[in-house]
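A protein chain is absent from this complex, but the other protein chains hold their places.
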Amino acid sequence: MTTMPQIRPDDRPLLIAFGFTLVILVIGTGYTLSTTGTMPLLQPSYLMQQLQIGSFLGICAAGMMLVILTGHIDLSIPWTLTSAAMVATSVGGPWAIPAGLSVGLCVGLVNGFGVSVLRVPSMIFTLGLDTVLRGLMVARTGGFAPQDTATPAMLYLAKAKLLGVPVALFVWIAVSLVVTFLLTRTTFGRALYATGTKERAAWLSGIRTRAVVTGAFLGSALCAALAGVLLAGYSAKAYQGMGNSYLLPAIAAVVLGGTHILGGRGRYAGTFLGVVLIVLLNSILSIMQMPEAFRQIIYGAVIIGMLLIYGRGTRVSE
Amino acid sequence: MQNVPIVELSDVAISFAGVKALAGVDFACHAGSTHAILGENGAGKSTLIKIISGVLKPDTGTIAVNGSKVGFSGPADAADAGIVCMFQELSLIPDLSVADNVSILRPPRRFGLIDRRAQIARTEELLARVRCEDVDPRAMVRDLSLSRRQMVEVAKALGRDPKVLILDEATSALTQRDVETIYGLLDELRADGVCSLFISHRMHEVEALCDRLSVFRNGQHVETFAKGERSDAEIVRLMIGRDVTAKFPPKPPIRAERAPAVRLDDLRWEDRLKGVSLTLGKGEILGIGGLDGQGQKELLLALFGVLKGTKGTVTVGDGDGLATSPHRAKTGKNRIALIPDDRKTEGLMLSLSIADNIVAAALDKVASGGVIDPGRLDAAVRDGIARLQIKAGSPAHAVRTLSGGNQQKVVLAKWLMIAPDVILMNDPTRGIDVGTKQEIFRMMRTLADEGKSILFYSSDYAELIGCADRVIVLYDGRVVSELTGEAITEEAIVAASLNLKGEVA
Amino acid sequence: MTRWIAQNRGFAAALVLFAALYFSYHLMHPRGFSTAVLVQNANELVAIGFVAMAQTVPVLLGGLDLSVGAVMTLAACVASWLLDGTPAQIALGMIATLAVGAGFGLMNGLIVVYGRLQPIIATLATGAIAIGLALLIRPNPGGNVDGDLNWALTNSVYDFAETYGFARGGDAAWLQPFVNIPVPLILLFGTACLVWLPFKRTVTGRTIYAIGSAEGAAYASGLPIDRARIAAFTLAGFFAACGGLYLAIQTSTGNADVVQAGAYTLNSIAAVVLGGTALLGGTGGVIASILGAMILRAVSFYFRILDIDPLLQPLIEGIVLLTAVSAVAFRTFGVKNQLELFR
Partner (left out) sequence: PAVVSGPGAQPECFAPWTEDTKYLQWPAKEGPYQIAVVNGFVGNTWRIQMVKTAKAYAEDPSVKDKISEFKVVSTGTDAPAQLGAIEDFINQGYDAIITIAVAPTGFDRVIRLADKNDVVLVPFDNVLDTDAVMQVNEDQLAMGKKWGEFILGELDAMGVDGGKLLEVRGLAGNSVDRDRSQAINDAIAADDGNWEVISVVGNWDDGTTQKVVADAIAVHGQFDAVIGQGGSNGIVQALKDAGHPWVPVAGESENGFRKAIAEYSDEGLKGISIGQSPGLVAVAMKAAISALEGNPMPQLISVPLPVATYKDLADGQNFWSELPDNFFTVNEFPPCGVNISGPAIMAETGDDS
């Protein structure tokens, strides 16, 4: 129990996540060198491609972080993402992207209402809404989105390159800047942390916690919708189930980035690193052609291992 | 008392993240005595008893029980050694029944399983000993009032057959009658050879109860002496290192006519408020008295917009109605602030930094268009810390690292930042040391003089007498008495609290 | 009685809801109120019922166990190798399966307690590990489970007796009051009563409630916090393994289905909530969660007797779930002291 040297406890997860990312790169490069004699992992083009793919996850995770900071969780990401993509492509034309984002708007408001006003546990309300969205998509499209091809604008955002860097990456960075600004420089950000720490005390301090929680869910749903629109651009079309693989990695990224799962603590830079880490881990496992069984085990072990190293979570002694 | 001390600490030191909470403490207490531990907020009293009761482990030093060294690995070990602690924050489980709570650690068993019937019988017995026959052993603790809970806590402690009984500000929420019960109990226990360690900021309680006193200051054991060896003034000087002359600032002369800041007419809510009418004048400190749970808390909450479904008319300032949420209350034409009684869950966000807590209510004051101005924020925080003389290493530290008194100051600082017109206070000095209390009272008077209105509930009659311009006493959700000036006396308040006259004012 | 309802309002509401749902299902079913239908419904309930039980224990602590579905799957995969041969071998296989589940739960508990990790995130990770192990054990679905066992445990008491030839093949007079009871129901509620109810009445069991209700107070009272935590996760692993064991017997198969495991985990949380147990911990119980699971199942029964457009079914299911959990919330509109809304 002595003073922590130089490193602030807040920075520890960042440093560890960063270190771990380097370790992954080294191991992966070692592997490719020994098997094929190449080192794609260190090529800018490969890294760019990974980050381009990672940007969809990154955007989802940014939104998820807002919700986790309030002490809630958003399980409706998969079908929010899918619905936004499917609606966007079926509207088409210049209104495609606004239409997709407005799906996010609606989902966020409903989630916010259910969690903050009705006070249904977010775990279960967002799960229910996810099921409803899936039902809506199954029912509405009957399997065939009337029009499922992405518009040129979506294609541009997801696939084009600007100065050799994928535009999707710029979108991710823009989202990151917005979220960082929100969290550190606005009253909304402060209120978010306060609400996540102790909603009762925050409410009694005159913070409109219902609005704050709703805002967080809105942010999450908008991010998911944006990711959906981009993903549809990347795949050139929208399809059922495109969001299925974004929920758990988003949560894992947020947590690996040092955000406390019960809310109130965490920094955006951590989430960003968490996403990079997960994306690289995934791509290395797939380069190694790791069978699914080991993939799952490694995935689990990495999360546990890193959190153990963070050594967070104070024992309650009071 | 020349025998082996029942608990003895030698050269104990502990620090938290570099902050020394206790250093080089030698302390001993003996069987058959009631031993007071005194000190200002943050002196290290709670830390001391947490060490004795096994909650915290000292960094250095040893603990001996009955002369033999022990190393507790948790409260359970200490309980095995006969050390039973009533913490300042209650240690009852709200979702378990009273009986479950009372026998939580060593329940009576049958066939290896908890015997519910025996448990209830045992609980009834213990409750009878603390004169709380009105509490149903099957009731959930969460349904009890704070004072009943404290009494259940006492029953629970008794049920453990303590050799050493520690009460850390355990009487802070108790009514007079219960306090008397506890006095009686402690006397009985002393006769049985139990050592009681008693922490309180109420000198008269210490006076009435204890035979020995130990004073702590800045994490150090200053002195231990028998009752009567020192005068009150000397004790206070030992505690805070200076003289405290007058506890309360002088009251201004009584003014008959004040412009009303808040007017209540027949305010009703559920079965807790049964038609409260009163007027709070500008620049007035209006005290609320009465036994615990007579609607005082509800009255304050109602004015702060927490309660729904209130009836009756409320006029705030000139013509505003009742706020519907704390946010409305805070941002209305007449700003209202509430200092809640439970600062750990209602007043503070414990793991957030001191700075974040201080600005929590006034975020828009340090921001323009929702964007925070770091310069203004820092200035505001510094101002708040300075104004209330909060003892803190850095504003970036979590509030939970502050001692209770300083935590309370953070709550006050938070609300002063919105420059409220009406301040509602629910027992703001609970667990606060004399020095700080004095500061708080002085601040209240200054605020009043600036034209702010204060509605102030206290469980301590002395505070009402010393501080309020006017006192109303609530009984069963009604105002039964209104006292002004010289008429504010302990007798008058007690009589009104018990509704002895049976009349409704 | 009034006090019981007041203190168990969620459970009482769930009971009424289930009774109404289930009764009208039988009324509409061409063979309503028959043993066959009861047996069928019971079979469908057991696995999710056990997993809901498993989820309840950590929830009472105020945590969540996101590995219950995966542990169930792991246990089923283990069982699919072990439930064949002589009765003694089968019995050993069962014990081994349950031990694997309980052991995995124990590991969860140790990680949570000594690694000081939040349960929800620790079990998210260990769940992945469990699925990985299950995939190693059963790369492809399959298995070999004693046929008699399958038949006997998935039918009524009469068939059970007939299969194993006791109580004169099920015709003994003393057995007659019970012959129509489905064996799966006995297994489910039997485990609940024999394991959970006694456990609840130990200090460790009560500590679980205490932790969920007020952890600091529980610690300060000297309760065995760590032991209770570990016990809770171990018990969760055990119940999940019971579910897996039954699943293996019912399907004679182990199947390391990732999607199914995830669905079971999420449904278990839904069941816990529907049963009236607070996710924040402290109140509720295992029996209530079985009831919650029964409600979940009962909703899907309706798709089989009513003529509902198949492509609308997922939507209706979602809306019903959302409405049910929100209905609980309408209480919040009656709350007069808004502070009660915020914990």
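The first chain written gets the first letter, and so on, giving A, B and C; residue counts start at 1 in each chain.
Rule of thumb we're sticking to: contacts are C-beta pairs under 8 Å (C-beta built on N, C-alpha and C of every residue); 3 or more make two chains touch, one makes a residue touch a chain.
Keep in mind it's a predicted model, so treat the numbers as computed, not measured.
Asks: Which of the displayed chains are touched by the chain that has been omitted?
Replies: Counted over the whole complex, the chain not pictured touches A, C.
Asks: One chain isn't shown here. Among C:7, C:24 or C:150, which residue touches it?
Replies: Per the contact definition at the top, the residue touching the missing chain is C:150.
Asks: Going by the contact rule already stated, which one of C:89, C:176, C:300 or C:323 would touch the omitted chain in the full complex?
Replies: Considering all chains, including the one not shown, the answer is C:300.
Asks: Taking the full complex into account, what residues of chain A touch the chain not shown?
Replies: Interface residues of chain A facing the absent chain: 32, 36, 38, 40, 45-46, 49, 53, 90-92, 134, 138, 140-149, 159, 231, 234-237, 239-242, 244-245, 283, 286-287, 289, 291-293.
Asks: List the residues of chain C that touch the chain left out of this view.
Replies: 29-31, 34, 36-37, 40-41, 43-44, 46-48, 135, 138-143, 147, 150-151, 154, 247, 250-253, 255-260, 263-264, 297, 300-301, 303-305, 307, 310-311, 313-314
In this text, only the chains that are shown with their structure count from here on.
Asks: Which neighbours do chain B and chain C have in common?
Replies: A
Asks: In angstrom, rounded to a whole number, how far apart do the mean CA points of chain A and chain B lie?
Replies: Chain centroid spacing, chain A to chain B, equals 44 Å.
Asks: If you average the CA atoms of chain A and of chain C, how far apart do the two points sit, in angstrom?
Replies: 31
Asks: Give the residues of chain C that touch two or more other chains, as numbers and ranges in rising order.
Replies: Chain C, residues with two or more chain partners: 216, 219-220, 338-339.
Asks: Mind pulling the chain A residues that touch 2 or more other chains?
Replies: Each of 200, 203-204, 317-318 in chain A touches at least two other chains.
Asks: If you look only at chain B, which of its residues touch chain C in the complex?
Replies: Checking each residue of chain B against chain C gives 54-55, 74-76, 78-79, 85, 87, 89-96, 100, 104-105, 107, 112-114, 116, 138, 140, 156, 269-270, 298, 301, 306-309, 325, 346.
Asks: Please output the residues of chain B touching chain A within their complex, sorted ascending.
Replies: Touch residues, chain B against chain A: 15-18, 55-56, 59, 89, 304, 306, 325-327, 329-331, 338, 340, 345-352, 356, 359-361, 363-364, 367, 370-372, 374, 414, 418.
Asks: Within their complex, state which residues of chain A touch chain B.
Replies: Chain A reaches chain B through residues 1-4, 185-191, 193-194, 197-198, 200-208, 264-265, 317-318.
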